[in-house]
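For this view, one protein chain was removed and the others were kept in their places.
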């Protein structure tokens, strides 16, 4: 194991070094970036992406991709918000159950389309990205859930907790990260996800229930997007049919790719993804501090994804070489 | 033995793929404590039968009984749970997982959310690899292991599974004799513990050394089951191919001319190094070796698919640069690749499109395709090579393997090549067509073309070639004239020295 | 059923799901009901520059009499507006104008005189911080024409009026009307300017984000947030003391006024000329200002703990 860690570890160490270098560079220009407060800002920026990235990582490890997560987030947040609006008497923590449940259902539908009809996930989820967004408008009658309907206790979760006042939402996202790590590293099912992505043809011959595992990763991805949905309501205090979750998929995929998860499946770690998310969070937090216009943010995101791809390719040149050989 | 209850009793097993029956009414009893060989030509159905026993395929008809009880094997997993393990013909593995994990994955124990016992797993993996005498770090990912080591991991996995029936589908193909011997020792011990082993191989010596009984398949049917002592080699071959060997193994004499293709010090680090040889017009030069010796890589390098890093290629005496297959084609080279489905055919495109693919200039003088010209060319080729098909417009995927292979050959003959590189041209095609192929190769040489024939079938090389080159571990180890060539000479050159020494 | 020749009016919003337009649309609905016009609300899914064009084309094809629109672009709609007007359709921009291309529409209905918004907002933040200390602006996008006009007004007021001499505008930042970005910008403001006393966010998304940051940091006493916001979004912040007061106008009245104006112009009872006046129920006498611009109210409405529950938008 130590050897595996040392090999795979290189990639994570690389991202970690990038984070440190970035922080130092920004810190030289703006010393206030190197304060505990910045850490707070970054950590409050990333919980949703972190949660989404864990789900997306499972899907990508299994050699698929889920582009619909932003719309899943929006739909589950919207339905949950509507429950809060029309049934304020319902005990609010049930909202978590509802949001996660709806997310899981939508994720499962993606999985069914991918497995039963044998369609490529990229196209299926491009379709459901629109479909779920459309449904969000339809169920909500294109109306926003305003702040006043979101339970105060839910909103408070994004602001504080009894534990050093660190908001619950941060604990929740870290718990998801830890659970994903445990699941992937220490359960047989987790290893089967790696195996499936590593060699989908061999998987059934080794007794892996390919359909089951595929459905599972899509369902988990959906469920975590659902969780991100209700946390969106907590963090921002409202749910909007068009904004909520829009573009979420790109941030998440960017983070996962930067974190070193191979788009060809089978390769990638929770730690790497975690660092990928943090790096994006640092960039997002540093830009306004440096007074860089918000309009450059997308260009930087795009550039970071491309650079990550190039790094990925360099780091794994050997692997790519053998792939090229098989393909050429 | 026949009095005992068979571990496996197969009755009337048949298997259909699409409309084709590849196994027909196979009855076979396998007993505890025996090593049972399955023999048969390529495509006879050995692997299919093995896969049915291991739950990979389900029989179209017929029943299986395990120790007297009828069973249905719904999946490989189900078979595994009942103590049946298959070592696949081509090692299957998860390249991104560690060797240790590859060994353990798929063993039916424990719940899905159960904890993965990393430490225990690694220890167990080390023990198994020691047992097989393989020195590899089990915590490394599978990717990067040699084919032989991958095969050893497969074998270790089967051993570790504690199965009652272990099926080995050509396990020895990539192994050194030392490794083979270790494997045999372990196999015998397993037999003595009362387990059953099915051993599939094309090497008769191995079968004689290891097995108690043999079953011979031909064209999907079981032809014979007998103790190994009861059959001579000649008997076995006759039973396997249904006619004497001699009949199709011959070579017409061609006049050998000037050097058509020469290769000097060709190297591609990691794949092969320092390869030099030449092939003359009218000459058939064989290239033999164990699977993974690098023969295909040399051919791919010459043809410009994955060019070498150093060394020279000369065509008709002139040094040439070949960076792309199109360069090679322009110089009069042709290459029939070993893996037809991957590198040869365009499955869903029509036969005529497949045949005309390498000669765009002939069918479309100004860039615009002339269908009538294309049709005429293809029709001519179909007649000449006796390709059996329903229509030229048919997708080539609907043809049988042998006819697909003929179409690929037809494609290359249209380019009127001076040098023809054939990589395992008869792999996976049936005997009748094979004989036709041998005739055609002979004719091609006779018409003055230079032929480089890569083959893993020794009899094929011995019968057809004027000279046989042998590769091992990416190096050329022998250049044997026809007169001196024999199975032993070629084999001894094919066995890698380095690994042999290391294993000793 | 409506009479055969009932006036057909349509309002095209920036995008669906924008709560601001719910209330504005209501004004149209009630207005048209009172006037006996047919009314439809449509809007594209996204607020990107061209997304409204197919909707305008479709309305032309449907033969409506009036197109009222909150434009997503100041100039990408010129061609299709011309097209509509050449077919005799009255084109009104509502709640935002196509600045610089005014000749391509017939009139614009704005909630208040935008020239005064900047001044009012400065006064508001001044009163909250005792007319002393550093202030900053958190706006929408860098190119938002209305916001930029107001920011100009704020700067002019700060520079010219001695009353605000001790107030210093230290930064203007842009949150692009996205909650995430607005929040990050607000956080950065607080980091970069530890002595900040007040923040003006003249955009509904910005003020909510700013308030949220102040609320979660628990610094409502030190940093005063104000600006333009929707009562429905700000109610909680006002009630828990995060925000003392903020301003806006009545979007409802915009719709109500637009409906009456359109009907009047179409029937010839109102002259669409600068300087002419007309009566609108509940709003009184309205004058057409230079540039064929019409306002619903003279000054901004200020919302605070005392009155916020009186507003339902």
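Side notes on the structure shown:
To keep things simple, chains are lettered A, B and C as they appear, and every chain counts its residues starting from 1.
One rule holds in what follows: contacts are C-beta pairs under 8 Å (C-beta built on N, C-alpha and C of every residue); 3 or more make two chains touch, one makes a residue touch a chain.
Note that contacts and distances are computed from a predicted model.
Of the candidates "Predicted ABC transporter, inner-membrane translocator", "Dihydroxyacetone kinase-like protein", "Dihydroorotate dehydrogenase B (NAD(+)), electron transfer subunit" or "Autoinducer 2 import system permease protein LsrD", the chain left out of this view carries the UniProt protein name "Autoinducer 2 import system permease protein LsrD". Hidden chain, full complex: it touches shown chains A, B, C. For the chain missing from the display, the contacting residue among A:80, A:199, A:234 or A:273 is A:199, taking the whole complex into account. The hidden chain makes contact, of the residues B:402, B:425 or B:474, with B:402.
Only one of the listed residues, C:26, C:46 or C:302, touches the absent chain: C:46.
Subunit A meets the missing chain through residues 65, 113, 117-120, 122-124, 126-138, 142, 199, 201-202, 250, 253-254, 257, 263-264, 293, 295-303, 305-306, 309-310, 313, 320, 323-324, 327-328. Within the complete assembly, residues 16, 40, 42-46, 48-50, 53-55, 57-58, 61-63, 73-76, 78-79, 141-144, 176 of subunit C touch the chain that is not shown. The missing chain lies against subunit B, touching residues 17-20, 22, 43, 89-90, 92, 303, 305, 324-326, 328-329, 335, 337, 339-349, 353, 357-358, 360, 363-364, 367-369, 388-391, 393-395, 397-404, 411, 428-430.
In this text, only the chains that are shown with their structure count from here on.
Relative to the centroid of every protein C-alpha atom shown, the closest chain centre, again from C-alpha atoms, is found for A.
Computed centre separation for the pair subunit B/subunit C is 75 angstrom, with centres defined by C-alpha atoms. Centroid to centroid, with C-alpha atoms defining each point, subunit A and subunit B lie 44 Å apart. Per-chain Cα centroids separate subunit A from subunit C by 35 Å.
Multi-chain contact residues of subunit B (touching two or more other chains): none found.
Per the touch definition, subunit A reaches subunit B in the complex via residues 1-4, 7, 185-192, 194-195, 197-199, 201-208, 266-267, 318-319, 322, 324-325, 328.
Only residues 15-19, 22, 43, 45-46, 142, 173-176, 178-181, 184-185, 187-188, 191-192, 208, 212, 215-216, 232-237 of subunit C touch subunit A when the two sit together in their complex. Residues 56, 75-77, 80, 88, 92-98, 101, 105-106, 108, 110-116, 118, 122, 137, 139-141, 143-144, 300, 305-306 of subunit B are the ones that touch subunit A when the two sit in their complex.
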